[in-house]
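Take a look at chain A:
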Amino acid sequence: MLRVDNITVLFGGVTALKDISLHTDSGDFMGLIGPNGAGKTTLMRAITGTVKPAEGSVYLQEKCLDHLACHDRIRSGIGLSQQIVHPFTSMTVLENVVLVAGYERTKNPMRSIFSRTRKEEEEKAFELLKLLNIDKIAGEKPTNLPLGYLKRLEVARALALDPAILLLDEPLAGLNQTEARQLADQLAELNRLGQTILLIEHNLGEVIRICKTLAVIDNGTLISIGQPESVMNEPKVRKAYLGEEHHALP
Partner candidate 1 sequence: MEYEISLLTIMGIAIIGALSLNLIVGFCGQISLGHGAFIGTGAYTSALLTGAGISFWIALPAGMFLAGILGIIVGFASLRVRDDFLAITTMGVVFLFLGIVRKQDFLGGEMGIAMIPDPGLGKLGYMIFVLSLALALALFSLYLKRSWMGFAFDAIADDEDTAGLVGINSARYKLIAFGLGTCFAGLSGVLYAHNVRFIDPESFGFVESITVLSMVVIGGTGSVWGVTVAAAILSIFPMWFQFIDDYKLLVYGGLLCTIMLFSPDGLSGIAGRIFSKAGRRKTDASG
Partner candidate 2 sequence: AETVKIGINVPLTGFAASDGKSALNGAKLAVEQINSSGGILGKKLELVVYDDQASPKQSVPIATKLIEKDKVTVGVSCSYSGATRAAAGIYQSAGVPYIAAYAIHPDITRAGDFVFRTSFVGEVQGRAGAKLAGDILKKKRAVLITLNNDFGKSLVAGFREKAENYGITIVNEYPYSIKDRQFGPIVARVKADKPDVIYATGYYFTAGPLVTQLRTAGIKATIIGQEGFDTQTFIKIAGAASEGVIITTSLDRDSSSKETSDFIREYEKMFNHKTDMVAASGHTAVKVAAAAIQHAGNTDRKNVRDSIAGTKLVASTGTISFNNLGEVIKNVQVQIVKDGQFRHFAVISDKKLLAPPTR
């Protein structure tokens, strides 16, 4: 499904990612964890093309994405929810999702001028908002909404693309425990229905609960990948991630 081959990313003198290779299968639900500044977000940005890796390639469903612009990569089947939320503030929450849901209509700019109806897209968008439990703020402008809602809006927009793979960067941050659990359950449900997901998250409890595979990045390198429980039991993971004083799973 998604394959990352030997990616290296440099920022000036800093090596943010060193020769990372990673692979998710169709239908997988992979958790990606690692200390702050390990390079998780950078990996995601290398996949979507917002940073240019010094080396390495990205493949989605066997298609090489390396020379595609960001929007073309997205259209190849990536749904992205960013760590730092970026809603379109001039549109309502619903419109934010409707716009993305109309990806077929906006694909060809020349043709986009000839279509006007938004009915289907609105219905679809509303379903998604309902799914993420933010349908009651559908008509509001995102400017002053609490972070928890905006995080979910990001996820809704990503889903609206009907992506082959969903890339989520800390979607649970800023949600309280109840909300986080709810959203995690919804993600697990999506995955059960066949959605491939790559999830970056610091909320370990939820990650271990819902993910099928777990990958750990530290200092720009992949240090472990496999079954969540077994990965979490590796000493180097525990040392990097939890600190020495933790000896048991949370």
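Things to note:
In this section, contacts are C-beta pairs under 8 Å (C-beta built on N, C-alpha and C of every residue); 3 or more make two chains touch, one makes a residue touch a chain; residues count from 1.
Quick note on selection: all candidates are chains of the complex that A comes from, given by their letters.
It should be emphasised that the depicted structure is a prediction, and the values quoted were computed from it without experimental measurement.
All listed chains 1 or 2 share the complex with chain A, though the touching one is 1.
Contact residues on chain A toward candidate 1 in their complex (touch as defined above): 48, 50, 69-72, 74-75, 80, 82, 86, 88-91, 98-100, 102-103, 105-107, 109-110, 112-116, 118, 157, 161.
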